[in-house]
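Heads up: the structure comes next, in structure tokens.
Omission of a single protein chain aside, the complex is shown with its protein chains in their original locations.
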Amino acid sequence: MVKVAIIGGSGYTGLELLRLFAGHPDVKVVAVTSRSEAGRPVAGRFPALAGVCDLAFVQPDDPSIGQAEFVFLALPHKAAMETGVKLIEAGQRVIDLSADFRFRDAKNYEAHYCPHIAPELTAQAVYGLPEVYREQIKSAQIIGNPGCYPTCSLLPLIPLLKEGFIEPEGIIIDAKSGVSGAGRAAAVSSLFSEAGEDFKAYNVASHRHQPEIEQELSLASGAPVKVVFTPHLTPLSRGMLATIYAKPAVGLEKVLGCWRDFYAGSPFVRVLDSGLPRTVTVRGSNMCHLAAAMDESAGCLILLSAIDNLTKGASGQAIQCFNLMAGLEETLGLPLAGLMP
Amino acid sequence: MVKVAIIGGSGYTGLELLRLFAGHPDVKVVAVTSRSEAGRPVAGRFPALAGVCDLAFVQPDDPSIGQAEFVFLALPHKAAMETGVKLIEAGQRVIDLSADFRFRDAKNYEAHYCPHIAPELTAQAVYGLPEVYREQIKSAQIIGNPGCYPTCSLLPLIPLLKEGFIEPEGIIIDAKSGVSGAGRAAAVSSLFSEAGEDFKAYNVASHRHQPEIEQELSLASGAPVKVVFTPHLTPLSRGMLATIYAKPAVGLEKVLGCWRDFYAGSPFVRVLDSGLPRTVTVRGSNMCHLAAAMDESAGCLILLSAIDNLTKGASGQAIQCFNLMAGLEETLGLPLAGLMP
Amino acid sequence: MVKVAIIGGSGYTGLELLRLFAGHPDVKVVAVTSRSEAGRPVAGRFPALAGVCDLAFVQPDDPSIGQAEFVFLALPHKAAMETGVKLIEAGQRVIDLSADFRFRDAKNYEAHYCPHIAPELTAQAVYGLPEVYREQIKSAQIIGNPGCYPTCSLLPLIPLLKEGFIEPEGIIIDAKSGVSGAGRAAAVSSLFSEAGEDFKAYNVASHRHQPEIEQELSLASGAPVKVVFTPHLTPLSRGMLATIYAKPAVGLEKVLGCWRDFYAGSPFVRVLDSGLPRTVTVRGSNMCHLAAAMDESAGCLILLSAIDNLTKGASGQAIQCFNLMAGLEETLGLPLAGLMP
Partner (left out) sequence: MVKVAIIGGSGYTGLELLRLFAGHPDVKVVAVTSRSEAGRPVAGRFPALAGVCDLAFVQPDDPSIGQAEFVFLALPHKAAMETGVKLIEAGQRVIDLSADFRFRDAKNYEAHYCPHIAPELTAQAVYGLPEVYREQIKSAQIIGNPGCYPTCSLLPLIPLLKEGFIEPEGIIIDAKSGVSGAGRAAAVSSLFSEAGEDFKAYNVASHRHQPEIEQELSLASGAPVKVVFTPHLTPLSRGMLATIYAKPAVGLEKVLGCWRDFYAGSPFVRVLDSGLPRTVTVRGSNMCHLAAAMDESAGCLILLSAIDNLTKGASGQAIQCFNLMAGLEETLGLPLAGLMP
């Protein structure tokens, strides 16, 4: 059994890690920390884990964390790098779910978040998108686990940009997220009475996931890529769909063929044979469903991509990275079938 | 035009008052107060009122309040009575949406809320259920506007208790409320990700609406009535349904006839000719829909009652009381048709 | 009182017409037809109208229809034109909510729907978007009431195209609709268990509202306009949001100024002073809320537009047209305040 710890486990990504580990045959969770909940049984805060997890939350400096070979950081940005640096020094391997180690260039991070305390470490960190960086992840010391919007946007775009099958200019990403993406914080905008029966855009042309997307698209393309990115909030707890508009350099069949080749060895990306991606069919699973359509008269390629923002968009992807790092089978503990209905 | 003011208008009951007054032909809102929002346009906080309400929030001591003949208190309990006492002294007529003036006996109030600063005033106040206290409301100086659960529970029960058509012992009220009943406060339990796709009971056998229900049932029955009351939270923004179990003294036809007689002059209570009450068919309206069924073999009468918790359960009922107090037609500004779907 | 009839009133647009007429001071509904429901009380099918509408459904050839000066067609396409032609011959004025009279050129209609039986009539019909065709509507004999997606898309785009403030090429409309847009038909894809907790695209690059949008944009632009149009289904009953991407010829302030000028006399279109459009704040109202943002680095203008698909997107707009045709005030019977929460 591989021993792991979760730092900052009182939010939804922590809960999702614990839900998934409950079905993982080769993992033992040795510590879950929370400053505010220390001492309380984990299943007291999260009754979904009643009978599954018999740990209590501990303080973030609890010695039990030292037993873990792998540590998952489910902390806000800034707090994550502060903790991450110490764990790395102690020789532990770190999967960070915040933005702190997602940027190759600390300056880029600093332009959108805050000063970085370990620029050399973020330069070494591996971007935790296994479908693109599988080999590097296996031996990584620290993983910057991708954001949910980047995961949902990059999986359809990267293979096509690498092959030059779409133009790098003029990409528009119209993305829609379930409300759990806003976390478990008590915010008026996340109330049932506000977000239910509502649909809206937010952070138009100013969301911090945009530079993260652009970093990875630029690497795929070999030249700087700028995108238009509009996030929306849709009344579902879990789920994310990206509708992407790009100028094609090839026909639809080549697009589909490119995806199928690129993802042949990737169990969690599925190019649909028929129909279009739906958030509910990937709910609770680590899957990404892809489809494409061509508007011939407008010369526009339309790409569709669906994930569960908490699973493939956060904790599931983190465990996928962990499986690779620990030399385990990539799919261990990660549902392939969505919870439908 | 009758001039009215709203004190504490930054929550959902305040918003609902303003939505309804937007369609009221004989009312002019002269002031809406909010300590935290003072100075901000009302439509800035509530874009649903864009183009409808051009007021800005004012401080609770703003002189404009003095112009109002009628003042609606949309404040938390305790704050409501403190403000209410002053307004009454100034000769204004008050409709209080909090619990502060719902109890005839201040001691009963104090057992469930907090010390009462004006026991004599609550003794004089009229309980604002027009279907029962229509005449008293017309001349009242101060109205204790009923709670949502009491409204939904009392309308089916009072006529039957008055007639002795059900036993006063053994009444069970299993009630279900939409999430807006918890208000616009940022609370984890009201988050979309918590309350959505969830159904649960809360405050079992300990909700503060229970003594309010018992006060009115006891008055109807002529002797002390105790009930079992279980509130639940259901994933809808607006709506409340009560399923009530009682021991019948008569048959089903007499029950329906009793209701029809009692509510013959009440435009907002409707005994359904067929089908069962649904929350969505009264959504946004001031209606209460009633139906009944008899389980003959168990000797149990089952009563069903649906309202919109923010309209008939709060602000709509307050305006219904106001219409009566101001000598206006009872239905003015109050939708009879629900927003379905 | 102006007498009106509704043909095919057993679906959601029929229900919405009746809900709105319940609050209209100058209208008397003399007949509501439904083949399948003839003889049944309207309030039996639609309990939301209990106590509001005491009509029973009649057959589509009931003589009472002849009393109506105005007839609303809430029929499927094809059936609508067959009925419409007869009513026009009988001298009645017709507001058709189907697609049958939305196309100036019957050939364009026929390319997307079916053979047209009255090409000359559709050429004469007025497209019922009052903000654009107010004067023509007043004297129209027959109105082709716009589709929901076209309404939501055209209101932000037409003023900008007329002024040349955006390029006519490269417009992308990413639109999201509530489930009521699919009507009251029993379809698996509209089930709560399918559409709830789901978000998906459908009819990508092939929706029949696209040629309707292109007709009106071409007229506004003075030259043929092609758009990319992607409709999505989002888990809310009512509401529609369009996110539109266009190449700007001017800066953001000019865009906002253009809208403000164009809609100065239009009570149902509101350019938001702050914040972004939300579907819930226009729910049940006839409002359209607009906002815009500029992605400077990408040279892309982002337009946002929200309506209630059943009100401004269907029945409310039909009544707005009717008010103009009947010489009544444009806003009569049409809510300006949305039902929030």
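Think of it as A, B and C in the order they're written, each chain with its own count starting at 1.
Following the convention adopted for this analysis, contacts are C-beta pairs under 8 Å (C-beta built on N, C-alpha and C of every residue); 3 or more make two chains touch, one makes a residue touch a chain.
Note that this is a predicted model, so its numbers are computed, not measured.
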Legend entry - Residue in contact with the excluded chain [from C:Ala50, C:Val179 or C:Ala201]: C:Val179
Legend entry - Absent-chain contact - pick from B:Ile117, B:Met294 or B:Leu332: B:Met294
Inset, instruction - Can you work out which residue in B:Glu16, B:Glu37, B:Glu194 or B:Glu330 touches the chain that's missing from view? - result: B:Glu194
Legend entry - Residue among A:Ala99, A:Val204 or A:Met287 that touches the chain left out of view: A:Met287
Inset, instruction - Determine and list the chain C residues touching the chain excluded from the picture. - result: 12, 178-180, 182, 184, 186-188, 190-197, 235-237
Inset, instruction - List the residues of chain B that touch the chain left out of this view. - result: 172, 174, 176, 178, 193-194, 196-202, 204-205, 226-228, 230, 232, 234-239, 241, 243, 245, 276-281, 283, 293-295, 297-298, 300, 302, 304, 306, 341
Legend entry - Interface with the undisplayed chain - residues on chain A: 12, 15, 18-19, 22-23, 41, 44, 46-53, 180, 197, 237-238, 267, 270, 272-275, 278, 280-285, 287, 289, 310, 335-341
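Operating definition for what follows: only the chains that are shown with their structure count from here on.
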Legend entry - Middle chain, criterion being Cα centroid separation: C
Inset, instruction - Please give the pair of chains with the highest number of C-beta contact pairs. - result: A-C
Legend entry - Geometric centre distance via CA averages, chain B-chain A, whole Å: 45
Legend entry - Centroid distance [mean C-alpha coordinates] between chain C and chain B, Å: 35
Inset, instruction - Provide the C-alpha centroid distance between chain A and chain C, rounded to the nearest whole angstrom. - result: 39
Legend entry - Contacts with 2+ other chains: residues of chain A: 178, 193-194, 196-197, 235-237
